[in-house]
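Since the structure comes first, as structure tokens, the remarks are kept for the end.
Missing here: one protein chain of the complex. Every other protein chain is in place.
Chains: A, B, C and D, in written order; residue numbering restarts at 1 for each.
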Amino acid sequence: MNKRVREILDFYRSENPGVLTNLARMLNHGRLAGTGMFVILPVDQGFEHGPARSFAPNPPAYDPRYHFALACEAGCNAYAAPLGFLEAGVADFAGEIPLILKLNNHDLLLNEHDPAPAVTASVKDALRLGCGAVGFTIYPVYEQLREIAEEAKARGLAVVVWSYPRGSGISHEGETALDVVAYAAQIAAQLGANIVKVKLPSAHLEQPEAQKAYEANHVPLEPLAARVRHVVQSCFDGRRIVIFSGGAKEDDATLLDEVRAIRQGGGFGSIIGRNTFQRPRAQALELLRQVMAIYAS
Amino acid sequence: MNKRVREILDFYRSENPGVLTNLARMLNHGRLAGTGMFVILPVDQGFEHGPARSFAPNPPAYDPRYHFALACEAGCNAYAAPLGFLEAGVADFAGEIPLILKLNNHDLLLNEHDPAPAVTASVKDALRLGCGAVGFTIYPVYEQLREIAEEAKARGLAVVVWSYPRGSGISHEGETALDVVAYAAQIAAQLGANIVKVKLPSAHLEQPEAQKAYEANHVPLEPLAARVRHVVQSCFDGRRIVIFSGGAKEDDATLLDEVRAIRQGGGFGSIIGRNTFQRPRAQALELLRQVMAIYAS
Amino acid sequence: MNKRVREILDFYRSENPGVLTNLARMLNHGRLAGTGMFVILPVDQGFEHGPARSFAPNPPAYDPRYHFALACEAGCNAYAAPLGFLEAGVADFAGEIPLILKLNNHDLLLNEHDPAPAVTASVKDALRLGCGAVGFTIYPVYEQLREIAEEAKARGLAVVVWSYPRGSGISHEGETALDVVAYAAQIAAQLGANIVKVKLPSAHLEQPEAQKAYEANHVPLEPLAARVRHVVQSCFDGRRIVIFSGGAKEDDATLLDEVRAIRQGGGFGSIIGRNTFQRPRAQALELLRQVMAIYAS
Amino acid sequence: MNKRVREILDFYRSENPGVLTNLARMLNHGRLAGTGMFVILPVDQGFEHGPARSFAPNPPAYDPRYHFALACEAGCNAYAAPLGFLEAGVADFAGEIPLILKLNNHDLLLNEHDPAPAVTASVKDALRLGCGAVGFTIYPVYEQLREIAEEAKARGLAVVVWSYPRGSGISHEGETALDVVAYAAQIAAQLGANIVKVKLPSAHLEQPEAQKAYEANHVPLEPLAARVRHVVQSCFDGRRIVIFSGGAKEDDATLLDEVRAIRQGGGFGSIIGRNTFQRPRAQALELLRQVMAIYAS
Partner (left out) sequence: MNKRVREILDFYRSENPGVLTNLARMLNHGRLAGTGMFVILPVDQGFEHGPARSFAPNPPAYDPRYHFALACEAGCNAYAAPLGFLEAGVADFAGEIPLILKLNNHDLLLNEHDPAPAVTASVKDALRLGCGAVGFTIYPVYEQLREIAEEAKARGLAVVVWSYPRGSGISHEGETALDVVAYAAQIAAQLGANIVKVKLPSAHLEQPEAQKAYEANHVPLEPLAARVRHVVQSCFDGRRIVIFSGGAKEDDATLLDEVRAIRQGGGFGSIIGRNTFQRPRAQALELLRQVMAIYAS
């Protein structure tokens, strides 16, 4: 275990050795092993957005095994997916890569007002499938997380929280506002998350009261690296692993610039789904290679 | 166990041998034994639509044993029904045909807004009655499925999910829209279903975001076989058994054309209820003979 | 379901449909399907006598899959084995043959006085592995059977009892004495066994009090078929399935004569282990063919 | 995952993906990663024999962290120890090596007749500490194993069984007799062990009945590699991982010859404790290097 991994694990001294073991496995797996940085492949879009929107751009991705293979070959630290996608491939890839079982999910078929994701799998499922962590999306509610995190940690599983505020009180632009993202990171950490996943923040500020505080204290809104640094700071001053999602599909130069900003701002890495599995495999591997090269540098 | 059955069972390597055994029993039962194809007789209409609407067209069908006998004589792979219908006939037909106990059901006596089916039987009931699988309808909600599927699989029972999106967010036409059906198949598979049952899709597209994806990626909407193929693809690229219901009563030529399209599109078969038990027994047997002949060819 | 199978199932009208289903599956499986007769392959000798004594005479039998294949190819009604042997093959033979999980077993490594078999697997294991029945050896004690049988039947599993009185109160000759075997069959049936397995009885009478009754009432001790008939009668007058083990390895002519006597005396069949798997596969299949031919005639 | 690892995992198709994952982790860890061979470091002698007898020959070994470091640096596949020894080092070595928690242990302070080990830790402890497997010693009894193995496997942990027959019915020489060791391997496998640990067998035969079977079937007693092959065969014809302990401290040439015989006879490796941690660290590492070189060749 190198110094940086040891340092990160020391942020989590309250956790039992099982949780530390599973954090260490992710920190020491793949191309970024030992750097303290993360690139995680998440594939829950089949559930969250529907199959055609997710996989039609790259039809081999309809096959659940495609994503296991992609994450392994790219050298990601972990692969995250809902129950069905993991069940459909895990026996073929047993022990090849740390797995994160997404325990709650939401689909777009119903026209709901402030819809809460449904719990679709259990901590027992995660153990049965050999996963090292469970994933949970908070917002619009997070009360269910408490019991799940308690059980998961007692059984040695790390807890990864997707913290994406949304709902009737937040504008669409506000979902990526710096104050909202920083707040979302803080909430996830306060709820006991071992790994926090937030959106990359824009320079927008959503909440008037927060705006005043940002201005009064000269919290810089530019450049992106400064915003990342503020989010990292808001996540227990860098003592919780916080990683960023790139959001919608974008051009590669932009994405790589964002990765540079995440690294420069002290972020712990990226969770990259659609920008990889929605393009041909060779191109996806090349993009991930470039992303990891930046993080490893 | 022939090669196709072995191949299908290998899609389910994460499941325990009990689940594999019950899947194998269905795959190896009846006239389609060993073909990898399914024709399942479901009779939950007495519960879902009321007795007269369901059985008055063919009064012998009021007797629960009628349906066991029909499914056996026709050589279906399995027979699915709610608790009462199974209890009323199972002792007379013990071991004659694989049984699926529908664990939740919904009636039309109350005028509800987005009504959820009620859980009307348990995994323990399924074991006590000698069933090989449990059936569960999802939508408008599916959170209950999690614990039921966990218990069922732990006890060696296969899980069949009826995935019929409906509710305030979906137009009547949308319930069979290609994008909705494909999405419904994906959700059921993500929830861990071993067998997924969806409606035969129309060429309609319901969701604007999906529409864009279908157009951009040239997903064909015609003919029906192409739509079936898209649903099969959306169900883990053909690595989950997905079968189709014919929907409302229709003329036989149309139904047989649909069966040909299901077969041509790579579907795993049909679940045919009203089109059989609402006509005289001899005619029902003849229709099922023709359906199976197509699937077996 | 033919008339004889229906008649036998009617002996068990108190059992739930799950138990009936699993009895029916055994009655309708293999070369003796529908005859009401049984030939079951049991392979617990690796546990009970040690591997070399069991398998050295026919080394391919060291492989657990060998016995699944033998039972399937021979067309036995069921295959019975301890946990490990079933786990090691069941995924390859899912649904190919009804399985009986032996829930308790005993080894010969320790020099015990009246040793009780240890419970080595559970009803949950039987369900998880897709078994249709559990097997349990009674004597020198049978108290544990109560809870196990209760749980097994509630979950739809049939209960097969190996009833072999032994221990400090019974002479070696007495273990196969007619009065002891008839008594053992009665006890197993009284304990709620669905299928009773006893040793083929000799003409010896062990218990003085019983001897008087046999003499006073002219219970015939010869020929073997008469003794079988007495055991069948002692097992609820033929209203419980009672099958006979051949005991130690013997010459084929004797074994086939015994089979004829079992059939003539109204027994329900044989459980044949060592006489089959300890000889080359082709010879074993030929012997089983001859045995089944007698039972089917 | 290479071909040999895949082949070995296929022996365990009845197990859930969690168990497969933990087996894969051991198979793919350390210097023998991917070879299908094992060298496991077990340190339960502090408990079983007392601290001075165990550690006085090499005092740094009193420190629990010494053994973690030794197992890691030597490149063992796994490290096995009782609760206290694991708790005292695991946080420092989180994720560095697969861990096996010995769940039962026995000390020598009391003068017992046929003493049973006490259960000293739980499956929950194993999860909390991040272990991949639990270890359990059978003999003189094994009934407790059933529930522990059921719970462990349901939670994705592999089950390692130390099968060392002993007690009033077995002579001291008999504890390593070929027939006893082969039988012990069979019993552990029948009880559902994923990995079986037995003593290296001598050419002695203990049980008269077994002796006859060995003679009649010409089971070779020499050389050692032939005895190993017989034990492997007795352990489901090589379809269960069976590893051998070297027993008492011996000279290195002998030990390396034994390792060669294990490899030649088709054994899966060694569990080496006292021969390593009771000598200076550099010498221990050199010995383990030689052992692994033989297994890797």
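Note that a contact is a pair of C-beta atoms (placed from the backbone, for glycine too) under 8 Å apart; a residue touches a chain by one contact, two chains touch by 3 or more.
Treat the numbers as computed from the prediction; the structure is a model and nothing was measured.
Just so you know, the chain we are not showing touches A, D across the whole complex. Within the complete assembly, D:120 is the residue of D:120, D:211 or D:264 that touches the hidden chain.
Touching the chain that is not shown, out of D:34, D:84, D:167 or D:266: D:84 (per the contact rule at the top).
Across the interface with the omitted chain, chain A contributes residues 13-14, 16-17, 154. For chain D, the residues in touch with the chain missing from this view are 46-47, 49-53, 55-57, 59-60, 62-64, 82-88, 90-92, 105, 107-112, 118-122, 124-125, 129.
Basically, only the chains that are shown with their structure count from here on.
At the interface between chain C and chain D, two copies of one sequence, fewer than half of the residue numbers in use appear on both sides, so the contact is built from largely different positions. Chain A and chain B have CA centres that are 36 Å apart.
If you average the CA atoms of chain A and of chain C, the two centres end up 57 Å from each other. For chain A, residues touching at least two other chains, in rising order: 87, 90-91, 124, 129.
Chain-to-chain contact here is organised irregularly, matching neither a line nor a ring nor a star, and falling short of all pairs touching.
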